[in-house]
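Apart from one protein chain that is not included, each protein chain of the complex appears where it belongs.
So that you can tell them apart, the chains are marked A and B in the order they are listed, and the count of residues begins at 1 in each.
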Amino acid sequence: MKRISLELGGGGRLMRDFIAEHVLPTFGNPILSELADSGLLPGGIALTTDSYVVDPLFFSGGDIGRLAVNGTVNDLVVSGAAPRYLSLALILEEGLEWDLLEKVLKSIRAAARRAGVRIVTGDTKVVPQGQGDKIFINTAGVGKSVGRPAVARIRPGDKLILSGTLGDHSLAVLMARGDFGITSRVRSDCAPLLFLLPLWKKGALWMRDVTRGGLATVLSELAERIPYPVLIEEGRIPVSKTVRGASELLGIDPLYMACEGKAVVVAPRRQAEDFLRRIRRHPLGRRAAIIGEVQDKVGRPGELLLATVSGGLRLLEPLTSELLPRIC
Amino acid sequence: MCLAVPAKITRVEASGLGIVDYLGNEVKTNFTLLPEAKVGDWVIIHAGFAISLLDRKEARRTLRLFREMAKSS
Partner (left out) sequence: MKELRDAKAIRTLLRDITNLARPLVRPLRIMEVCGTHTMALFRYGLTPLLAEAGVEMISGPGCPVCITPGAIHEAAIALLAGREGLILATFGDMTRVPTRKGSLQTAVAARNSRSRIVYSPEEALEEARGNPSREAVFFGAGFETTIPAIALTVKRAAAEGLRNFSVLPALWLIPPALRALLESGDAAISGFIYPGHVSAVIGLQPYEFIAEEFGVAGAVAGFEPGDILLAVRSVLGQNAERKPRVALEYTRAVRTEGNPGARAVMGEVFEPYDALWRGLGKIPVSGLTFRKRYARFDARARFGLRIRDSGKDLPGCRCGEVLRARIRPKDCPLFATRCTPESPFGPCMVSYEGSCLIHHKFNRGRGRAS
């Protein structure tokens, strides 16, 4: 009997295969088939949903509540929609401490305020002790389209901008699990990416938030959807000193580490510098950088290539499964 | 795992246990295999143990060599 493996939920190739081979054929319709981060509905409405199972619930720089708001908000932003309303569904494990739940709810409220969204409907379920794990959260988000991803208009020369440093969230969650003899002063980057919204009207072509599977997985998705290879430069990718060090100690590659407040933006060639300036004006975008481009000189269509700091060139594969389970 | 990196000692106790710092990450380390190690030294750590003392003079010489090679490229 075939069984679900943990890797299926990792956001990498196994999950995408699952969606392609099982979800799409079962539900296939033109909106779903876009496989954007949100469903883009008639009437200029965007709808998205995400579930949050992060372990542990609290970590430096965030918690499950904050994730539940910002993750869904960001899925709308990168789909060209200004977030307006969220639903909030809680699945609670019997025996959960009230104080813990209250902390999470307050965190959700604060994050919602910061992101300018309102919780307008919800649901609460309680499962017997042992049949859940403290709290699971699902949020669905509704937003108003202010722009629309236009993958078909991406051309060689168009630039890739990364809004900030990689891996902070992953490392913060790892540290909170307390497994190692390593202590890193790192905070999750969990935050709303609203400051990217104005770029849609300015001509942004595509955006994706860098979550499970990391930058390499997200850019592999892009490479698969356009007829040109994508090339990024290792030396230009912002990674904090602490994350760089921890990743070397632990043997994890920052290119595959999840973030919760970073995005890749595809900017038309002529507007890349302008986009970069705008992003850098915002406190959350100070470390933004142009990390590469869509091009047709090196590699083959569908390929994501990395020019290493040492002058080498290698293929970047998408992660088949997330490095750490329950990262978001 | 050969994930051995050069890190700077920030604490050594009489017990032989202590802490090294690697790019802002603190790692609990056992220095028993390097009895001469002291705070401020750089060591190679592996599986929680310091196994070799970094020779700072040689490190500087190597860096100089590479800077030269970068120039002559």
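By definition in this document, contacts are C-beta pairs under 8 Å (C-beta built on N, C-alpha and C of every residue); 3 or more make two chains touch, one makes a residue touch a chain.
Keep in mind the model is a prediction, meaning the values are calculated, not measured.
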Please identify which of the visible chains the hidden chain touches across the whole complex. A, B
Omitted-chain contact residue, chosen from A:34, A:274 or A:317: A:317
At which residues does subunit A meet the chain that is not included here? 5, 7, 14, 179-181, 251, 253, 298-300, 303, 305-306, 308-315, 317, 320-321
Touching the unshown chain, subunit B contributes residues 1-4, 6, 30, 32-35, 44, 46-49, 51-52, 54-56, 58-59, 61-63, 66-67, 69-73
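Just so it is clear, only the chains that are shown with their structure count from here on.
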Determine the centre-to-centre distance between subunit A and subunit B, using the mean Cα coordinates as centres, and give it in whole Å. 36
For subunit B, which residues count as touching subunit A in their complex? 1, 3, 5, 22-29, 48
Which stretch or stretches of subunit A touch subunit B in the complex? 181-185, 241-242, 244-246, 248-251
